[in-house]
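Removed from the display is one protein chain of the complex; every other protein chain stays in position.
Letters A and B name the chains as they come in the text, with residue numbers starting at 1 for each one.
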Amino acid sequence: MFERLVRWARRKSPWILLFNSGACNACDIEILSLLTPRFDVERLGVLAKGTPRHADILVITGPVTLKQSERLRRIYDQMPDPKYVIAMGACGASGGIFEGLYHVVGGVDKVVPVDVWVAGCPPRPDEIVDGILKVQQLMEEDAKRGGREWRRGQPVYATAQRT
Amino acid sequence: MAAGPARVRHGPEDVAPEIVRELSERLGGAIAELRQTAPRRLAGTVPADDVRTVLRALRDDLGCRHLSALSGVDRGATLAVVYHLAARGGTVLSLTVSLPRDAPRLPSVTEVFPAANLYEREVHDLFGIVFEGHPDPRPLLLYEGWPEGEFPLRKDWKPRGREGTNARG
Partner (left out) sequence: MPEVELPIGPQHPALKEPVSFRVLVDGERIVRLDLDVSYNHRGVEKGAEGREFPKALYLIERICGICSHAHATNFAKGVEALMGVTVPPRGQWIRTLVAELERLHSHLLWLGVLAHEIGYNTLFMYTWRDRETIQDLLEEISGNRVNYGMNRLGGVRRDVSDDLRSRALEGLRGLADRAGFYSRIIREEQTLLVRTRGVGRLPRDRAIALGAVGPTARGSGVDFDVRRDDPYVAYGDVPLHVMTSSASDVFGRLEVRVREIEESVRLCTHLLENLPSGDIAAKAPRVAPQGAYVSRYEAPRGELVHYIRTNGTDKADRVSVRTPTLANWLSVVEAIQGRVIADIPVVVAAIDPCLSCTSRTTFVDTGTGDRSAMEWDDLVAYGIRYYREREGLP
């Protein structure tokens, strides 16, 4: 009973941890726009939290520079389950325009598993909200099926993940 | 505490030719190949041993108090450091110092332009040029795991490992 309450609370009010892995800042300021009056994402219960220990969703901007790669993995490992990852923009998917540069890993899913990619350079705030809502849907599906294992059988999951 | 608009101007006249004359008069031949390359743009060369003296003279006698930038360059046969000084009238004076590839060393100019502190560290990271007498010669841009002796902006540097899988240079 309490389990269901916790799942419902988590779905209704996702706490977000933002991690900049060496981004140009465009994605970051569009995320920040979400907190401001025009988009006002707090009404969806979304709050930005500073520490991994309280976060449900890790939102990562940037192509992952070599400097940030280990730190990103560590932050991810510090988050308790169930945890979800959103990779922002073209950089999040493949390193974007920075792919192949000498100080860049090139794509968030080379470092941590990703649940949702939000396309754009940068994605618009409404597209970012869409990404968060998709994660919430995933949270519900996972909750109903007792965890994430059911996703392994999905073809998209198998081909998309590189970790 | 005052704040307010400065004078309005509609484009300064190009004083670069005047500056060439002043430089020749006051510094003699200290700057070689001194020439105007574009509106408000001057260029010249300086031997490595003379950088501190020349830059000090430019700062104190010619009013070039702002070091806009400091660039490393790989020209193939040689490496080079280029100092970009802001002179009056919006002029930029770019002074090139040529350095041998196998032993690229020259004096640090941080004593004359403290601003050079971070710029020299960057050039060392990217080209391996050594600025003698730099007060704090630590890496600036490359992360702690970056292998020593790998200078990525050199033309003959080849990427390897995970960062090189798709490298286009």
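Note that in this section a residue touches a chain if its C-beta (ideal position, glycine included) is under 8 Å from a C-beta of that chain, and two chains touch if they have at least 3 such contacts.
All values reported here derive from a predicted model rather than from experimental measurement.
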item	value
Touch criterion as defined above, residue of A:Tyr76, A:Tyr102 or A:Trp117 at the omitted chain	A:Tyr102
Residue touching the undisplayed chain, where the options are A:Leu17, A:Val46, A:Ala93 or A:Val108	A:Leu17
Interface with the undisplayed chain - residues on chain B	1-6, 8-12, 37-38, 40-41, 43, 65-74, 82, 84, 86, 89-92, 94, 113-119, 122, 126, 139-143, 152-153, 163, 168-169
Chain A residues that touch the omitted chain in the full complex	17-20, 22-33, 35-38, 48-51, 62-63, 65, 67-68, 71, 75, 96-98, 100-104, 121-122, 124
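The rule we apply is simple: only the chains that are shown with their structure count from here on.
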item	value
In the complex, chain A residues that touch chain B	65-67, 99-106, 110
In the complex with chain A, residue positions of chain B that touch it	141-146, 152, 159, 162-168
